[in-house]
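Missing here is one protein chain; the remaining ones are kept as they sit in the complex.
So, subunit A:
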């Protein structure tokens, strides 16, 4: 359901063209948890940003449920980012001036889908083990708790694809385990999940492993 065909992204660096992602080909079926591993600077984040619709590729096609997102207008891309994909960014991506509940509800607020969104947000937070944290502010949460709020926020609009860029970075073993278990549960519920990581401990939860090496994607483990 997610197909990527010869996806390439080049940047200009020191006057020369630098290919951050080179002719990537991959597909992910719904209900699968796929990990992309690779060293820092291998192009994982650039790949994820293109799939999330945050950067326009230099060439290639990204198809989500038969919809080529590389041809979408700015307005259609915004809708795609809001409705079809949930993106858990690396690090702390909370909006610090909003409560935990409002952070989780934000994608729904932006798309004016406000019906019962707060109720759904509370249910998601409870699933993440964060019941009672609705009125807290992100600055009062631990790293692991922030990451779980990010997951809840990414799932608020029931996306078909969940992207998680280094979701366990800066987390201890216990919190890393909790986060990976949550992502595994989400994929078992039918959402396609793509995770980037360079922590080998996370790989035991995934169905397939791909490796990024200098912008090129190779199959590491089915």
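Note that a contact is a pair of C-beta atoms (placed from the backbone, for glycine too) under 8 Å apart; a residue touches a chain by one contact, two chains touch by 3 or more; residues count from 1.
Here, contacts and distances are computed from a predicted model.
Colleague: Out of "NADH-quinone oxidoreductase subunit B", "4Fe-4S dicluster domain-containing protein", "ABC transporter permease" or "Ferrous iron transport protein B", flag the one the UniProt entry gives for the chain missing from this complex.
Modeller: Options "NADH-quinone oxidoreductase subunit B", "4Fe-4S dicluster domain-containing protein", "ABC transporter permease" or "Ferrous iron transport protein B" narrow down to "ABC transporter permease" for the missing chain.
Colleague: Which one, A:81, A:122 or A:148, makes contact with the chain that was left out?
Modeller: Selected residue, touching the omitted chain: A:81.
Colleague: Which subunit A residues touch the hidden chain?
Modeller: Subunit A touches the missing chain through residues 45, 49, 52, 54-56, 74-75, 78-83, 87, 89-93, 95, 106-107, 110-111, 153, 157, 165.
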